[in-house]
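All protein chains of the complex are present and in place, except for one that has been dropped.
For reference, chains read A, B and C in written order, and residue numbers begin at 1 within each chain.
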Amino acid sequence: MTNKRKICAVITARPSYSRVKTALLAIKDHPDLELQLVIAGSALLDRYGNAINFIEKDGFTINEKVFMVLEGENKTAMAKTTGLGVMELANVFYNLQPDAVLTIADRFETIATSIAAAYQNIPLIHLQGGEVTGNIDEKVRHANTKLADIHFVTSEDARARVIKMGEDEGYVFNTGCPSIDLAASVGSIKKLDFDPFKKYGGVGGTFSINNGYLVVMQHPVTTEYDKAKEDVLKTLKIIDNLKIPTFWFWPNVDAGADGTSNGIRSYREKHNPQHVRFFKNMEPMDFLKLLKQSKCLIGNSSVGIRECSFLGVPVVNIGTRQNRRLRGKNVIDVDYIETEIKNAIQLQLKDPKDKKTTIYGEGNSGKRIAEILSTIELRFHKTITY
Amino acid sequence: MTNKRKICAVITARPSYSRVKTALLAIKDHPDLELQLVIAGSALLDRYGNAINFIEKDGFTINEKVFMVLEGENKTAMAKTTGLGVMELANVFYNLQPDAVLTIADRFETIATSIAAAYQNIPLIHLQGGEVTGNIDEKVRHANTKLADIHFVTSEDARARVIKMGEDEGYVFNTGCPSIDLAASVGSIKKLDFDPFKKYGGVGGTFSINNGYLVVMQHPVTTEYDKAKEDVLKTLKIIDNLKIPTFWFWPNVDAGADGTSNGIRSYREKHNPQHVRFFKNMEPMDFLKLLKQSKCLIGNSSVGIRECSFLGVPVVNIGTRQNRRLRGKNVIDVDYIETEIKNAIQLQLKDPKDKKTTIYGEGNSGKRIAEILSTIELRFHKTITY
Amino acid sequence: MTNKRKICAVITARPSYSRVKTALLAIKDHPDLELQLVIAGSALLDRYGNAINFIEKDGFTINEKVFMVLEGENKTAMAKTTGLGVMELANVFYNLQPDAVLTIADRFETIATSIAAAYQNIPLIHLQGGEVTGNIDEKVRHANTKLADIHFVTSEDARARVIKMGEDEGYVFNTGCPSIDLAASVGSIKKLDFDPFKKYGGVGGTFSINNGYLVVMQHPVTTEYDKAKEDVLKTLKIIDNLKIPTFWFWPNVDAGADGTSNGIRSYREKHNPQHVRFFKNMEPMDFLKLLKQSKCLIGNSSVGIRECSFLGVPVVNIGTRQNRRLRGKNVIDVDYIETEIKNAIQLQLKDPKDKKTTIYGEGNSGKRIAEILSTIELRFHKTITY
Partner (left out) sequence: MTNKRKICAVITARPSYSRVKTALLAIKDHPDLELQLVIAGSALLDRYGNAINFIEKDGFTINEKVFMVLEGENKTAMAKTTGLGVMELANVFYNLQPDAVLTIADRFETIATSIAAAYQNIPLIHLQGGEVTGNIDEKVRHANTKLADIHFVTSEDARARVIKMGEDEGYVFNTGCPSIDLAASVGSIKKLDFDPFKKYGGVGGTFSINNGYLVVMQHPVTTEYDKAKEDVLKTLKIIDNLKIPTFWFWPNVDAGADGTSNGIRSYREKHNPQHVRFFKNMEPMDFLKLLKQSKCLIGNSSVGIRECSFLGVPVVNIGTRQNRRLRGKNVIDVDYIETEIKNAIQLQLKDPKDKKTTIYGEGNSGKRIAEILSTIELRFHKTITY
């Protein structure tokens, strides 16, 4: 029997884990907190990078596994996966009896965590609210905010936005983003301390990276399902023509994953570009080191906006996926137009300026979150402030 | 084949139907709109008043019935009912292919409608957002707002609140409440044109209402489950002592329904008050006439706040359930304190002033809603306005 | 850490518990076995007698509660409740990791237990297979047999039937029925040691039972939904006319429960027979004592076939529900024909013969089941024997 506050975190996908890892470590290590860890959804699945392996390797004990991904990769399946998640997580929280539940950001299935907690009168902690993107994530994120009782946001403008939505100032904290804590721990390395080809395999060409390399991460945009394939083919063509060594990461699951993934597969079969290597996944620290050393990140990943601001890595951000997220000076935004993308990459490659900022935190977010959770008055009852 | 816009409304409970009936009629009758009607949850169940009977009697065709209420009447069952609702409604919308989906107010299961629509990129219409109450409904209502694309609110302060939450002004309409349309159609009757005892049976005493009567509607407050029985016993005792003829309505389903219902049952068995008659349900028009002719409504129903403002019926509103909802001059608010409740009733009975206001609409809400839905540009993509 | 075999029993309804109670006690007390108890479905619900209260009062520890009853009381809801049960119980068995799972008899939802166990390669024990009834229960019971690995049957003809269906003789045991163990423990009481009116309340008349009384238990027959009300009204009329003190038990949940229950309610409201008392439920030992002392049991409950054979209580068994179950000499079978029912009751009341038999066991079933479970080789792989 313990008097520690039980904080139950639900991880539903690989990128969510990276974003919250240092907060989980800080909760685990805090003398007044007990971490309950639930791994769910695509974080359990081989096809989506098997995040659970990394989580276990990092020394976490997993309290419950929740299989909830309904196959289909269409919008109806996304809705049903969420419904199933509510049902399964309702059981989990009933059994674990946490003092508070932590839900992360804005993936479609995160609202299942929020509902299962809120409807059982368990105080809900939301991480990374108050941001702006512009597709279904936007709806999910703000709905999570309205279901949540405690908000940890990652920037000042996110904090302002959550408060404007009617949340109690005393429960909205700009702790910066835990993902920056990881980025901070990369430090100032001079070169990669692992061989990406040997350690991670992947498929595609084998090449030297002594003269630098690019990284690409392009995800389908949920509400523009049909364009996913066309868009990724544009990026593939540009990268193919640039002939610069490139590490390319497959997208994670979403309705639309097929569009992007199929685009990549069909391009590879036809053109088989020998200076591009495709990976499913890397350990977070390796991935950050790879980013830190890269000449430019291309695509539409939030990593470009967030981690890369702290790392100072140049980014060419394509399309609407990161719309209106707070940017550092490291980012150039372009549309899915070949010349725009190409020019932006070349601009980034030529510009020697230091691009580092701390708009998303200074590297101590996890500890700040744990500290607040150990002392704040927990409650599950709130009203809008106006 | 039709070019009419298909508007799919999901009714999950008896009171929701009353609140939306005239909008449904106006949609059904509009030349450019087609109504798709889904009856779900407790609206299908005998125990909760079998709303579906009234709906069919009103001439509506029902497109789909969705059984989703998981028995248990505890918080875990509420969460699971919601999860199940998402799964079932995802199917329904996939099959019906509506152009827009209408979700109503803030009952826990309404978020299932919102998710099933939003996740399938169907424009979501939310009715009665922007209000303030202060329990789990509060979270659900505002989360519905953040998932919705079109907002029909019932008062100016609700409209202001929805816009403050970051919704696009061009998609937030104060149409007043459709429940006021019904209230308006009662007109200025002089006496009841039906015999409540004969037409509705009910249980309890039989008495003359020639010298006036009271109406009581007291619902359990979701987050204060254990107090439900104690609270209702206070009201029962006061009403019993007043010896004024009273019509009392059983609460509708909720976690906690048992507390209130058990309180009523146990009081009846012990004291069997002969000037009180207990009803499950009435046809909405009969109910409004009953209200209109009553000396005072006692309890915590939103009917007291809303319909009674237009009808000018005096209300003693007990407890926190209607907290911060906009009130007309017809309402006296009290806590669950016997003397307070009793004094407030006597005050209302003695005060002859006209208490009618139009803060919740002028009686044309349904038509205004249908008109807007027939012309507004439908969209399922939005971003917060700040 | 224990080396005891973990036997997980799933109780889904009040009558199932009575039938298995002594086996559960024997498993709990056996040095080589550990009992895991899962209470599910209607056994958790107030409306159906709240079996869980009796179970806890009997000293059992409950490992998991599974809410799975989807409201609706129609056939679609029965199917969905079963589907939901599979999903929930799959979790439960995954978490509890039992060495074997025990499923009971033939209620519709018992197949959920069977599937959740069999599909996870957990040896499945089936109690009360090999009997014959003739409605949906018939299909469910034999399907349970084909999913099960170990069979405990209650009579020699049930054993023969299970073996004929292709089950391995070495895994089919006629242990008699655990419900007979309870009946045996009643002994030879001379009069009731409790007052049914005081202890259980109930509704209806109050009367002396010094000159004896009848007991009625009539359940709806699943596949003849519409006749349920008509049938129960016949029995009510006869009992009303007989003017013999009668204890009447409400039916338990099933599609069709409404028909029977509504019949009873409407008859009571109209005729209010003063020599009949209606009960929801009694503690099993009290119920057996009540039966033992009664002049005749009337209805279609399996209790008349099973427990009453051992107790020697005369039974008038109406309709098809117990068709082809092995009978002792205590039973007279009749159709839903008023004269037949009336004559049979009068015949039973006049006949002084001892009607006791041991066709369903000698009172040691629970112990025999536990003993076999402690030593038999557990397996989950079988093939049909021919």
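Quick note on the criterion: a contact is a pair of C-beta atoms (placed from the backbone, for glycine too) under 8 Å apart; a residue touches a chain by one contact, two chains touch by 3 or more.
Since the model is a prediction, treat every value here as computed from it, not as a measurement.
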Tell me the shown chains the invisible chain touches, ordered by label. A, B, C
Among the options C:43, C:84 or C:316, the absent chain makes contact with C:84
Of the candidates C:69, C:115 or C:215, the residue in contact with the absent chain is C:115
Taking the entire complex into account, which one of A:71, A:193, A:354 or A:377 touches the absent chain? A:71
What residues on chain A make contact with the chain left out of this view? 42, 44-47, 67-72, 74, 76-77, 80, 84, 258
Considering the whole complex, not just the chains shown, which residues of chain C touch the missing one? 75-76, 78-80, 82-91, 94, 108, 111-112, 114-116, 118-121, 132-136, 138-140, 142-147, 161, 164-166, 223, 323-324, 380-384, 386
Which chain B residues touch the hidden chain? 87-88, 91, 95
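Quick note on the criterion: only the chains that are shown with their structure count from here on.
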What's the call on chain A versus chain B, same or different interface residues, using the half cut on shared numbers? same
Go ahead and note the Å separation of the Cα centroids belonging to chain B and chain C. 42
Distance between the CA centroids of chain A and chain B (whole Å) is 40
Please output the residue numbers of chain B that touch at least 2 other chains, ranges allowed. 76, 80, 84
